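Shown here: the complex without one of its protein chains, the others still in place.
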Amino acid sequence: MDFEDTKEEAAFRSEVCAWLEANAPSEKDDAADFMGERGGAGWMKAQRAWQAKKAKAGYACITWPKEVGGYGGTPIQQVIFNQEEGKFHVGGNSPFAIGLGMCIPTLMAYGDKESIGRYVKPALLGEEIWCQLFSEPAGGSDVAGLRMRAEKNGDEWIVNGQKIWTTGAQFSDYGILLTRTDPNAAKHKGLTMFYLSMKAPGVEVRPIKQASGASGFNEVFFTDVKIPDSQRLGEVGQGWGVALTTLMHERLAVGGGTGGSLDVKELIALARNLELEDGPALKNASVRERIADWYVRSAGLKYTTYRTMTALSRGQQPGPEASIAKIVVAPKLQDLSAFAMELEGEAGALKGDDAPMHGAFQMGWMGAPGLRIAGGTDEILRNIIAERVLGLPPDVRVDKDIPFNKLPSGR
Amino acid sequence: MDFEDTKEEAAFRSEVCAWLEANAPSEKDDAADFMGERGGAGWMKAQRAWQAKKAKAGYACITWPKEVGGYGGTPIQQVIFNQEEGKFHVGGNSPFAIGLGMCIPTLMAYGDKESIGRYVKPALLGEEIWCQLFSEPAGGSDVAGLRMRAEKNGDEWIVNGQKIWTTGAQFSDYGILLTRTDPNAAKHKGLTMFYLSMKAPGVEVRPIKQASGASGFNEVFFTDVKIPDSQRLGEVGQGWGVALTTLMHERLAVGGGTGGSLDVKELIALARNLELEDGPALKNASVRERIADWYVRSAGLKYTTYRTMTALSRGQQPGPEASIAKIVVAPKLQDLSAFAMELEGEAGALKGDDAPMHGAFQMGWMGAPGLRIAGGTDEILRNIIAERVLGLPPDVRVDKDIPFNKLPSGR
Amino acid sequence: MNFDFSDDQKLLKDQARKFLTEKCTSKAVRRVLEGTQGHDAALWKGVAEMGWLGTAIPENYGGLGLGYLELCVIAEELGRVLAPVPFSSTVYLFAEAVLAAGSEEQKQKLLPKIAAGELIGTFARAEGPGAVTAKNIRVTFKGGKLSGKKIAVVDGMDSDYAVVLARGSDEPGERGLTLALVDLKAAGVSRRAQDSIDPSRKHAEIIFDNAPAEALGKIGEGWVTANNVLNRAAVLMAFEQVGGADICLAMSKDHAMSRYAFGRPIGSFQAIKHKLADMYVNNELARSNAYYGAWALSTNARELPLAAAAARVAATQAFDYAAKESTQTHGGIGFTWEVDCHLFYKRSRELGLALGPQRAWKDKLVTELELSNAA
Partner (left out) sequence: MNFDFSDDQKLLKDQARKFLTEKCTSKAVRRVLEGTQGHDAALWKGVAEMGWLGTAIPENYGGLGLGYLELCVIAEELGRVLAPVPFSSTVYLFAEAVLAAGSEEQKQKLLPKIAAGELIGTFARAEGPGAVTAKNIRVTFKGGKLSGKKIAVVDGMDSDYAVVLARGSDEPGERGLTLALVDLKAAGVSRRAQDSIDPSRKHAEIIFDNAPAEALGKIGEGWVTANNVLNRAAVLMAFEQVGGADICLAMSKDHAMSRYAFGRPIGSFQAIKHKLADMYVNNELARSNAYYGAWALSTNARELPLAAAAARVAATQAFDYAAKESTQTHGGIGFTWEVDCHLFYKRSRELGLALGPQRAWKDKLVTELELSNAA
């Protein structure tokens, strides 16, 4: 048991390091732009440039076959690349992640030769950005409950309805779109998947203002949007099967320790500089107990990731343990931030530079509710662990084998 | 807002005090027996004697009409009597509570003139003890899932099967028994209620040994037990409706702050005498925080009871707040006891006189799992609050309108 | 046993609810939340006209002299609608400080103005992050002059007067502290708005540079009086918190009944059911603790410190839980700006910190238990 690379991994790592040393933008040049506002011109330019460089070197999608511009590598090699890339000022939070992680794989699985030939390369090179259009106001946790109507008209489809929680829609060129083509079929049977241009007439993107004031997501409205049948992915009525391919990728994507940035280390830093009723905060038994409780959860997650990487390194499928990250991280962020504000006392009610550590904990506390919901609520994730990991029986389903338009909807 | 009696209540209270002063057994005489082993001869003799005294004075069941031996009083008068009686060494944990609280009211509601004439008085006088036979191995939280078979044979019924968790069965003379008379009917429709003599041939009572080693409950086995049809309570197939009458009373009975005996006060007493790594336990911030957390829950319950009594005192129906006691008390007992054992350190793993405070916390910790389950699990109680108090929709029911013997049972 | 509000008090509650439902919609709260105004002036005027500001102020000082139980029921209603007015700063804290420690002259001068809605007051305690303890109060009050800095003063920008906890002598620790009454429009006072996690209650930093001030109460009694005032305010604030928590539960319930997923109302899933049941239990326990606090407050019982701490802790925990889990129950829309969940999420935390964090109150609570040996 150790934390070392295998000989092959070590070789790949040094190859990657050498390449990054030679090619990664240094702080002097456009690296600064990576720190700029997400979606801003400078940020986008820097992201595209870096993506192109990686793609040309074959590092953009390491597990993809060489033929489609990948490296023909293993998952562990992808992990190693990410680790090393993370040491450079190249941002992360990439605008291409969703497209390359979810949309393009779906396209490669279900698209025709032409589409694949046309769209994979530009996406890989960062020239075109893709987004994923599944969630709707009426279909959140219950994605298949979506209502967006697509009606066949000759060899094209007319689409009307609304999508929501679409990340990156504001700067996306294309999207994959899940629609309902047969409201008389059972819920999961009447769906069909398409891809379309986000610039198509009738597509309108509006940012969603979150409780925190920020806008990370969008609503996308569709009015008589025309999609040629040639842009259908999978058979008519088979959309749910196609979507599952995509969503499987999402779980992995979101599963990663999002929001883990604010943790025990920061809490200790805060406590070092605070006096409580009975003396230094870091000497307070209740504070120490909380630090320990949260530390063992964070450390547990960290070493769980090591176990997953080990499985990858040994060429095995990572076990279900990979699915627990978000359910641990999100509530911890909320509780830890609230506790930190309690330590700060009256000053904890202040924001930004008026609060200790530039309001880091206030920001974490405002962001936590979203993290507990986006990409699968705490409750849905527990269902997934119980059903897919532990194999417990599904809940009673009353929405099977009933025409979708006969389902009770509360409307 | 105050904690005073109304004029009428004050009058009743002094009447009760005077009577208790004159009649309650003092420590000298058989009061000692109340401290004896539950069900033991001395204990039983003392209980019966005291019950008879109360009954003759009309205090045994204060809210019952005078005609049936009650006081014709109000619920708040019953509360006042209990408060004052509690100040004397007359035990409590009465063997007559279930009979007079659940069984006899059911008999009075559904029994014929003869039965009522025959059984009410002896029960009231403590001459005959009743128990309640509903729960079965196959029907715990889901009481209506019971299987005990009763088959009509001429003008009597032949009963076979098993009951479980029957309190006091070992010293009961009679019981009310819920049986399944029609397995082809839907679950709730095939039940019928009877009363019977616990001395009837074919009835066998066995104590259940609990995890704690104690035996508070029994299993009761029925082999070809004959029950005359005249002992049927309610119509054939209407047993569930009859049972609901009985259970309504149980919720109230169990709802009371059971297990509240071990609480913050005892934790403080323990902490006063312990040294932790950083000094006196009672000065430890983490200990103080826990004490405060549990105190506000206990105090909250105490004052919730005051609100309930106020409603009674004003002749109103107590609000749903009455339903929360057990769900607060039981988990608190478990957590508080475990925490106390942590304070005791290695010695916390000892039991009885080898542990601090004669092992009070170890006993509480061993008893807590049962308290979280008996009379409605934490989970069932949350369902009840959600559905009956908050009015949320019931869970999907797959066991309605299906013949009972067609229901999946896992067997 | 008479442990509930009287019919008259319940009538007052109904009137308050009717008035606020009309005059204090979430639109009104959002106007303050999103705007630069420190409070809703129209609502403040209306609240004054209803006479609420003088509820517990004796008639000889221009109040209604109704008492504290009446003030509690009004507080609960204000809490339900997140009323964006400087009510708690002015009534629970400033007026209580004046009533507790003010001279006859000070009472005559200030209380009628408060009752009439012509004076907004606040209470300034904290000077930096961490606990407010006797030894870390650095603002000085010497020779009628106040100097130093206070932070996170609620309604600080809108207030006319403030009661300031300051070091009034060279006596060490608590005995060195005094309450000072200062006109915030006077020379030597400068204020700066501070960003708050709940902008529907604005905070301010106030810097005193030899600002003219007068003592409120005896020199050296500042700490004792301040804690007494905080205890009284904690009970009243607890009713606001319980009111807010009940609305979070009601919103969650409505959403759980009307929102369908997997062909069922989400309220039929145990994950939601049990979450709401827990909210209900917390809220009931908090309400009962608040009632006990109300009794202790209205009768000046010696149990007040314990009752106030218990009411404060239970109400803070209930509102925190209800606000965060109501957002969770609402799912995606729950963390959008347009749905009201975040108004309660923000307010729950802000009220939980305004009179000092739970930790400090839990410590007080246990200290009281040690003394009383109750529990």
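The chains carry the letters A, B and C, assigned in the order they are written, with residues numbered from 1 in each.
We adopt the following convention: a contact is a pair of C-beta atoms (placed from the backbone, for glycine too) under 8 Å apart; a residue touches a chain by one contact, two chains touch by 3 or more.
All of these numbers come straight from a predicted model, not from anything done at the bench.
> Taking the full complex into account, find the residue in B:66, B:152, B:209 or B:226 that is in contact with the omitted chain.
Within the whole complex, the residue contacting the unshown chain is B:209.
> Which is it among A:142, A:219 or A:379 that touches the chain not included here?
A:379
> Footprint of the hidden chain on chain A, which residues?
Within chain A, the residues that touch the unshown chain are 1-6, 9, 76, 263-265, 268, 282, 285, 288-289, 291-293, 295-304, 306-307, 309-314, 321, 324, 327-328, 379, 381-383, 385-387, 389-396.
> Which residue numbers on chain C touch the omitted chain?
Given the touch definition above, chain C has residues 269-271, 274 touching the missing chain.
> In the full complex, which residues of chain B touch the absent chain?
These residues of chain B touch the chain that is not shown: 135, 137, 140-142, 145, 164-165, 187, 208-213, 273-278, 281, 286, 334, 338, 341-352, 354-356, 359, 362, 365-366, 369-370, 372-374, 377-379, 382, 395, 397-399, 402, 407-410.
Basically, only the chains that are shown with their structure count from here on.
> Where the centres are mean C-alpha positions, what is the separation of chain A from chain B, in Å?
Chain A and chain B have C-alpha centres separated by 52 Å.
> Need the CA-centroid distance for the pair chain B / chain C, whole Å please.
42
> So what's the Cα centroid distance for chain A and chain C, whole Å?
40
> Counting only residues that touch at least two other chains, what does the list for chain C look like?
Only 257, 264-265, 269, 272, 359, 363 qualify.
> Which chain A residues sit where two or more other chains touch them?
Touching at least two other chains: 278, 286, 395, 398.
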